[in-house]
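Note that this complex is displayed minus one protein chain, with the remaining chains in position.
What follows is subunit A.
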Amino acid sequence: MTSLFSKFDGTAGALGSLVEAGGRNPFSVVIEKPVSSTVGIIEGRETLLFGTNNYLGLSQSPRAIKAAQDAAAACGVGTTGSRIANGTQSLHRQLERRIADYFGRRDAMVFSTGYQANLGMISTLAGKDDYLILDADSHASIYDGSRLSPAQVIRFRHNDADDLYKRLKRLDGTPGAKLIVVEGIYSMTGNVPPIAEMVAVKRETGAYLLVDEAHSFGVMGERGLGIAEQAGVEADVDFIVGTFSKSLGTVGGYCVSDHPELELVRLNCRPYMFTASLPPEVIAATMAALEDMAEHPELRTQLKDNAARLHAGFHGLGLNASKQVSPVIAVTLEEIGQAIMMWNRLLDLGVYVNLSLPPATPDSRPLLRCSVMATHTAEQIDKAIAIFKQAALDAKALPEAA
């Protein structure tokens, strides 16, 4: 008889050698207690957090914490239902209005996670005869949305506007709408797309454009609206999807748009309809975090400075770090064994980053993915750079100093 679980044999083997090689299971790290936005207790030790996506440090915002406490006291801790049934309270409507207004858009839909926002928007917008045109390095939630959609799905080369154009041109004359999906900052590498060129392609080919600003919201643009704001192309972006789980420090996802049909999407979108809505305390905390972000543009300046400091530090060590400066900085290594060793040494020495292994990485090489925060101090960044140096030497990822 076939075991239901034999399909996991490969995973079991890979995990076994991963733990054997490094002494830890990198997928079961426990942050025993967050001390601040930048420090957590891991294995009983104070550890610098350089892999939390908490770009503005707002997970620890006093205003958001207070708002959550008040909302829980006033409204309870859960909605026990779907947005289209009993799961919409005044707070949900308020948050949608605030998000839409913040982006200067007609309407917003709030989802229970950012993953579901992509899953829902992509699968609902692209119907049977339509085409989804995805960047090859898209996040899993974008790929999963495309699998839930009956549309034909075509990948174009990562950040390559010419390739996007070529693939849309091949579809000339086919019926069906075309929806291009790109990200504002790519989550694994920190790469930023040539959005103005992509907008030009969209215009010429009559396609629609959806931008996932998961990592660029709160980070790019004068008001923190993301890459569309920074590049001045907001009017050409039909749909912006994002998450509350990074810059705003809470949880939940959203889509904003000027298309009035968003109201109808609500009634056709399975990942929106068939799940419980966000609890009141999360909604209230998110609104408070949004106020923090709006009132403190200096957080964004600090974040940029911090990202530049870590980026320069890594390049100064001779590490193969991301080319562009963004709060996502990936260090690419050549061998998986080296990456595992270095990741473990980093944690031993007091720095937590994300270990990303192929095939979850773009080019089958392993990555140590770091995310920088506005709340990191210069000393914390310098300490992290020094620890990276030591860990890289220990893992033989850097040549021994002469």
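One rule holds in what follows: a residue touches a chain if its C-beta (ideal position, glycine included) is under 8 Å from a C-beta of that chain, and two chains touch if they have at least 3 such contacts; residues count from 1.
Methods note: contacts and distances are computed from a predicted model.
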Of the candidate names "Formate dehydrogenase (Quinone-dependent) iron-sulfur subunit", "Peroxidase", "ABC transporter ATP-binding protein" or "Carrier domain-containing protein", which one corresponds to the UniProt protein name of the undepicted chain?
"Carrier domain-containing protein"
Just name the one of A:S82, A:Q152, A:N320 or A:Q338 that touches the chain not displayed here.
A:Q152
Per the touch definition above, residue among A:K33, A:R93, A:R106 or A:R170 touching the missing chain
A:R170
Contact with the hidden chain only, please: which subunit A residues?
136, 146, 152-155, 157, 167, 170-171, 358-359, 364
